[in-house]
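The other protein chains are all here in position, but one chain of the complex has been omitted.
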Amino acid sequence: MTNAAASILEQLAAKFPSETSELKAERGQQWGYVAKGAVKKVLTYLKNDCDFNILMDLTCVDYLHWEEKAERFEVVYNIYSMSRNERIILRAKVAEDDAVVESAASIWPGANWFEREVWDMFGVRFTGHPNLKRLIMYEEFQGHALRKDYPYSKRQPLIGPKN
Amino acid sequence: MGKPLPSDYKVTESRSMLLNIGPSHPAMHGVIRIVAELDGETVTSIDTEIGYLHRAFEKSCEQGHYNVALPYSDRLNYVSPLISNIGYCMSVEKLLDIETTDRCKYIRVIMSEISRVTDHLTCVGASSMELGAFTVFLYMIKAREWFWEIVEMVTGARLTISYARVGGLKADLPDGFKEKTLTAIAETRKVLKEVEGLLNTNRIFYDRMKDTGVISKEDALAYGVTGPFLRSTGVDLDARRYAPYLVYDRLDFDIPVGEHGDNLDRYYVRMEEMQQSMRIIEQALRDMPAGDVAVDLAGHPAREVAIEADKMVDEAKIGHTRGFQQSVVTADPTLEGSSGAAHKNVYSTNKLVALPKKEDTYGNIEGLMNHFKLVMHGHGIRPPKGEAYVPLEGANGELGFFVVSDGSDKPYRVRVRPPCFTIMSALHKILVGDQVADIIPSFGSVNMIAGELDR
Partner (left out) sequence: MGQVTAPQGTAPMTGVNVDKLDFMTTTLDAAIGWSRKFSIFQYPFITACCGMEYMATACSHYDVDRFGAGFPRFSPRQADVLFVVGTISHKMAPVLKEVYDQMCDPKWVVAFGVCTCTGGFYDNYATVQGIDTIIPVDIYIPGCPPRPENVLDGLMKLQDKIQKQGLRAEHD
């Protein structure tokens, strides 16, 4: 739901014309792409100037076999503004060989655990993160479980037989 | 007897103690490990370790077709499974751009609110038991059993129900649902009144819950906390209001909001939310559009024939299918709500998504082909390429399923935004500064469900 003033899509297009792209409203939500290097800049603008105060979700999608996607990963930020009752879902394309993004933990402390989970499950690193270690899997686990090339049933037991 | 200490003895070193709580611990909320650093009785820092119930929900959803994800979604928040079921189906329906029938929406609201009541009953009951109020636990579980009996009447199972389907629901409501639900609500109101009498002015309960586990409004918003936890700090945020879905915009209910952000406020918020949920259920039962009981035979009433479901299948297998389209199938009483007439009430008519009713599957070739196309490998529900996210109000906060489709019959990525994940990431803000004994009520009021946290 957008309010009478400019929607966030228009504001972002005006302020960051080169760093954002494909800003559109579709299926009831507002979506957009942001360049990987400008993530922190854009998110800080959203939090401080546009009052997008709640980071609802931070996740990643692995587009390994999609031909039209040049970069393998996309980090997805789902941010909500209480005062404007608006939500925007921003995505940053991250290539496999350079899977590093700036951390949003200094902007929203809640991003800390979300980024740890993305590191654990996908292997995307976040610079500036205070404590980037595995969150859900155990430290001895090799590999990143939610990647498309990790087999579904490949178990790495700590104790017990390997079956 | 040892030598007495010299009179000029001074403390030269003091160290804090590390207390490891969990992962297997008496608090009945789930597996989690909290390493608390204590200075005497005060908690100076905590380190939380999760992941002990990671069951690969997100990867499991990618293995089968769209309806296969439903049993997995039941086991996310296993005390309010219907909300997760419905949330997943709503996201996929958004991708497919289909609308469910009005009656289906009302039933989804009723079942969501029943789930919310059972969640709060379990949360308040279990955390009261940990504080020593064992009677409250027994009363709450007794009330929960009544609701589970209703859920069993409708869905067939008490806890892991897989009731929603993409495009609708598994079956319509059985007869006698309305009376039984209203009775259960009346009895639960009595139980809640008894519990309030036991706890609200109880000196021990009040002292243990007041001003413990305090989180400020700013911290809660900074960590992304939503749900009763956020509302106890004074922020009025509920997905049923800011992003109304299903029929919540037509129903009249209040959102309880606390003041201090402590455990006592969370207890009050949850108790009041149960009352409001029961109010929603009563309104929805009253306003729900009546189901079409009579089958529309398109002008062939003279040939209306009642046929039992198992006989129909036997006849169809040997090829005697003439007259099926005009017949009325009587289903076994245990399958009440799944017959053809009821099917139309709660299932979308979109052929790409909804299984046809059995009279069509066995009665004519179009129904059979439709069924085949929806069920066989490689066919099935195929949403267009894209993503969808629908926010819902889960029992712990905003629950949403971010579904990515690549055009095939399997979901490409299903991400669940877990409401208690953000609350758990803020746990150090809640527990630090309080005493060790306050960990129990604070952690209890977080209502951490490990199935949802670790997925």
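Letters are used for the chains, namely A and B, taken in the order the chains are written, and counting of residues starts over at 1 for each.
By definition in this document, a contact is a pair of C-beta atoms (placed from the backbone, for glycine too) under 8 Å apart; a residue touches a chain by one contact, two chains touch by 3 or more.
All of these numbers come straight from a predicted model, not from anything done at the bench.
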- Item | Shown chains that the omitted chain touches within the full complex | A, B
- Return the single residue from B:Leu159, B:Leu198, B:Val328 or B:Leu368 that touches the missing chain. B:Leu159
- Which of B:Leu19, B:Leu38, B:Ile141 or B:Leu198 contacts the chain that the document leaves out: B:Ile141
- Note on the structure: Hidden partner sits against chain A at residues 137-138, 145, 150-161, 163
- Touching the unshown chain, chain B contributes residues 23-26, 28, 30-31, 51-56, 59-60, 71, 74-75, 78-79, 122, 126, 137-138, 141-142, 144-145, 148, 158-160, 450-451, 454
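FYI, only the chains that are shown with their structure count from here on.
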- Task: Please compute the C-alpha centroid of chain A, do the same for chain B, then give the distance between them in whole Å.
- Result: 26
- Message: Help me check something: in the complex, which residues belonging to chain A touch chain B?
- Response: 1, 26-29, 31, 53-57, 59, 61-62, 66, 76, 78, 82, 85, 87, 89, 108-110, 112-114, 134-138, 145-146, 152
- Would you pull the chain B residues touching chain A in the complex into a rising list? 50-51, 54, 56, 58-60, 63, 94-95, 97, 221-226, 235, 237, 242-243, 386-391, 398, 400, 402, 404, 406, 412-413, 415, 417, 421-422, 424-426, 454-455
